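Of the protein chains in this complex, one is absent; all others appear in place.
Right after this comes chain A.
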Amino acid sequence: MKHSDLLIFNSKGIYCPKAQIYIDPWRPVKNAIITHGHSDHARFGHKNYLTHHSNIPIIRHRLGEINVRGIEWNEPFHINGVTFSLHPAGHIIGSSQVRVEHKGEVWVFTGDYKTEDDGVCTPYEPIKCNTMITECTFGLPAFKWKPQADVFEEINEWWQSNKDEGKTSVLFGYTLGKAQRILMHLDPSIGKIFTHGAVENMTEILRPQLNMPETHLITRETSPKEILGNVVIAPPSAHGTPWMRKMVPFETGTCSGWMAFRGARARRATDKGFVLSDHCDWQGLLQSIKESEATRVICTHGYTDIFSKYLREIGYDASIENTDYEGEKEDTSVTETIQSA
């Protein structure tokens, strides 16, 4: 870190010394800009939260009564001569990149992001900058996503064929983001969509903002017969728990970028792996960096050492900073605690 850097990394988070404000801090601070609602970015205990307005219902749901101000995309605000603005990151609904400008120098923190338009959240927008702080959760050339239309075609075919065989399809994905993305692309003409409580709660919160098909919460009263042949969306942590008994006979499918690896599928003991991520793949990362026209790149989480080494080799001033962000965790069973069953 250079002395004059617009953003620095300290023990609490990404900090702008000139404006005295943090971005996605992992320790309690006075003023925090929050890129999105996942728990490694939006944490409890800050005095003032600043985030895109579509993220407010999410973090209110997760963090309770907090002091939060919502802003629009591209709506600049000034703190002590530093200009900040939020721009869509395309990761999940309400996810932003943060643009920071001071005396003509521009920094961008991407937060978590993906370049493909998922039809759920406002699509990613490349922002020109001098220094880009980027995640690289999937920063290896082995990660190459298929267009989501292909993946959802596979998912719907899988559901249909399970149904034809008299089985229920259980799909695992993060409660915030992935679950709604799945929901919006399932084909409701195949059958009913059931949900786990954690998924249902989050979906309910997001309904005013998204036009999603009808869901049916699985409760104590739900009979196995009602569920049979339909699809169930559940958080990965529900896999292998007694909660699943009601769905027998079932096939399981996991939606995650890690499903690109056969080993990861085997370890998860999931029947079917669908490669579906809310992060950039290798080309997505490289393309975004190129479009930003940044000369300096700071990598925060993911395969940072490999990715930054490659960036240096192709001519960027690339370095690594340690953060507490986790990206899409491979072992999703420990990522999300079910908020209510």
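Criterion: a contact is a pair of C-beta atoms (placed from the backbone, for glycine too) under 8 Å apart; a residue touches a chain by one contact, two chains touch by 3 or more; residues count from 1.
Going forward, contacts and distances are computed from a predicted model.
Chemist: Which protein name, taken from UniProt, belongs to the chain you can't see among "Urease accessory protein UreF", "Molybdopterin oxidoreductase", "Branched-chain amino acid ABC transporter substrate-binding protein" or "DNA ligase (ATP)"?
Modeler: "DNA ligase (ATP)"
Chemist: Specify the residue from the set A:I79, A:I190, A:L228 or A:A264 that touches the hidden chain.
Modeler: Considering the complete complex, A:A264 is the one touching the chain left out.
Chemist: Thinking of the whole complex, not just what is shown, which of A:F109, A:F194 or A:Y310 touches the missing chain?
Modeler: A:Y310
Chemist: Name, in rising order, the residues on chain A that touch the hidden chain in the full complex.
Modeler: Considering the whole complex, chain A reaches the absent chain at 140-144, 251, 260-267, 269-273, 303, 306, 310, 313, 330-331.
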